[in-house]
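Here the complex is missing a single protein chain, while all its other protein chains stay put.
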Amino acid sequence: MSAPLLELRGLSGGYPPVSVFRGVDMTVGNNEAVGLFGPNGHGKTTLLKTVAGLIDPRDGDIFFAGERLNTEGKMRPRTSRHLNYDLFRRRRISAESVVRQGLIYVMQGNLLFPEMTVEEVLDIAPQAARGRGGAAQMRDLVDAVFPRLRERWHSKIRFLSGGERQMVSIAAGLLALPRLLILDEPTLGLSPKLRIELCEAIAKIRAENVPLIVVDQNVEFLTSLVDRLYLFDHGAITREIDGSAMPSHEEVMTMMFGEAH
Amino acid sequence: MKYAPSFQRTNGFWPVVIALCIAAALPFFFTETHIRHILILIFVYAILASNWDLSLGYGGIVNFAHIAFFAIGLYTYGIAAKIIGLDPWLALLLAPVLAIAFAALLAIPVLRLEGIYVILVTIAAAQLLFQLVVSQGDFTGGTSGMVLIPRLEIVGYRLSSDGRIGYYYLSLLLVVFSTVFLYKLERSALGRAIKALRDNKYYAISRGVSEGRIRLLTLCASAIFPGLAGAFYGAYLRIASPDVFGLGFLTITLSILLLGGISTIWGPLIAAVVITAFAEILADYGASRSIIIAAMIIAVVVVYPGGLYAAMQEIWGLGTRLRTNVTAAWRRRFQASLRQEAMGVKDHLVETRHGPVSVCDTGNGDQTIIFVHGNSSCKEVFRRQFDEFAGQYRLVTFDLPGHGVSPNGNPDEDYAVEAYAEIIRNLVDSLDLKTPIVFGWSLGGYAALEYAARGTP
Partner (left out) sequence: MTLETFAFLLASGLVLGGLYALMASGLAVVWTTLGVFNFAHGAMIALGAYIAWQVTQYTTGGAGFLLGAGVSVAIMFCLGFAMHYVLVKPFELHANLVLLAVITTLAAASIMENAILLSWGPRDKQIAPPFTGNIEFLGTAIGIHDFVILAIALAALLALALFLRRTTAGRALRAVAQNREAAELMGFNVSRLVAMTIGLSAATAALAGVFVGSLRFISPTVGTDPLMKSLIVVILGGVTRFTSPIYAAFIVGLAEAFSAYFLVLYWAPAVLFAMMIIVLLIKPEGLFGRRTRTL
């Protein structure tokens, strides 16, 4: 395999002073879809936010397309409780430059911009992709995958349903021309019907060869979509499952919690 | 329920006694009225800022009408003593009553609002009061204020005689009363309810704290001493001007509070001294003085938002850490034989993710037992177990960070059950202990459970 698209090496982080995940090693190959599965509240979102540049990593490295996204070295622990460290410390990673590189993170349960219309949101979304080609095709893809959005074109986000909001989020992510798209629980809190609709949409996106990291609580959906699955538990990757041997929901639960889950 | 030790037994006792003695003796060293005037100003600011902290720091109510309490005290005294002709001492006592009444009125809108709206409604209330004062020129003297307000006398002795010495001690007395009041209040059931409401409103309410009542009491309590101080100020300067409603006065008081540190009683007192003295040193610079002071305030807030008192505590804490670290190093270096005698083996430092810990590793056997000691203890408590089991098991024990002879840890990260579990895991890896039995005593028990819950990867 050639150099991976995304590589996390011994990545640790959290919300200082709390450490949430530590020593995470993870790779996403070119043109690969990877799943991340784990119990609620164990730090998947925190990990992905770190990768997206919203939170500074404490230790470890993030490589994307061969380039390091974070500054080298590890975060020095704070020794003073009240000193304003934000003033002295440079951020170790910046969301802006991560997004410019084409690593797009679609946040979990994203409210987006409640007072803006769908049209306005999708108008500012390609900001990150300035200077790269392919915007027109992506627009067509978004139209094909989410025909529903055209119907709500001039509605404000706050009047949309949860599923529609999720669609806008993903569409906005796509319009930023992702080289790797991270979807954090895209089907969270949706009705079964909408859920199926959204899963199909994501499968369609995958069919366009967009590399993905998907977090979801539904193992069946994940295994049908991804090439590899990481199991994530207590802030660390506990197992990596290859595409050839995708387990069922029951099997995964047993792997993670033992027989008596 | 009594959590806090009595004041005589806290670290703060002697510093406060010394500060009081100094304050009581100062007028004998400084006989010029000007310096005494500055000192009295310091006391007035200290009262204003530290009582403001009651609502703002402890209560979480950002009350921008706090200075209005002072103004009400000032004008109450002025009007009562000069226009109504009340005895000045009675007028002095009337002032806080009216300030409390205003605080109760203010509580009506404040109780219904949150966040920035509280700031806005209190600004509006203060401005309303200002407009009223200015518009009622017959009583208040309008924009030019009142002059020649009656002074305070004790059986014919004017407090302003002998270089204002009477006013000096009266203001000192006010500061002492105000501070005792705040100190007692903070430690009372009411004080705990006030802090509980600030920290977790809904939990506090669900535990039976009445939000409306407590917030009302907070506001009223924070009005008493500013009201008194206002009346005192009127009697002392003998003028009452609407300038007290201005942004300048508010800015200085608020800076004293924030630079001293919110949610502390002593911080604003210290900051009142520092800032007023600093302003006095720069007195000759006119407008640039205000610029310098404002720039300094911005610099401090930006660099160290915790304030002076927190800085003092942190420096004190640094000293303590240095001392204990030196002691631990000394014991590691020079008293190793003592410990070796107890445990039967020499200890050594092992590096972990949470800093180095001092480890004893002895015994033979395939199975390892790790002993984890309890809070405020050390690894040597297990010497009997070490004697007993050394034949059958490999025995490992260590000092948790900051315990025994291990160096201190980082308070934000290393003193937590999760950290202890990670230390155990690091030890298991670096000493190659395979699958150990972990024996924990007290706090060590929690660490052992946490280690067990994480499983072995």
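Letters A and B mark the chains as written, and numbering starts fresh at 1 in each.
The criterion applied here is as follows: a residue touches a chain if its C-beta (ideal position, glycine included) is under 8 Å from a C-beta of that chain, and two chains touch if they have at least 3 such contacts.
For clarity, every value in this text was computed on a predicted model and none was experimentally measured.
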Candidates B:Leu132, B:Leu322 or B:Ala452 - the one touching the absent chain: B:Leu132
Which residue, B:Ala46, B:Val121 or B:Val372, contacts the hidden chain when the whole complex is considered? B:Val121
Hidden-chain contact residue, picked from the options B:Val62, B:Val274 or B:Val345: B:Val62
For the chain left out of this view, which of B:Ile83, B:Ile108 or B:Val326 touches it? B:Ile108
Selected from A:Ile124, A:Ala144 or A:Ile196 as touching the chain missing from the view: A:Ile124
Even though one chain is not shown, chain B touches it at residues 56, 62, 108-109, 112-113, 115-117, 119-121, 123-125, 127-128, 131-132, 134-135, 247-248, 250-251, 254-255, 258, 262, 287-288, 290-291, 293-295, 297-298, 301-303, 305
In terms of residues, what is the contact footprint of the unshown chain on chain A? 52-54, 84, 86-87, 95-96, 99-100, 104-105, 107, 110-116, 120-121, 123-125, 127-128, 172, 176
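Note that in this section only the chains that are shown with their structure count from here on.
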Within their complex, state which residues of chain A touch chain B. 16-17, 19, 77-84, 87, 234, 236, 238
Interfacial residue positions of chain B with respect to chain A in the complex: 302-307, 310-311, 314, 410-413, 418, 454, 457
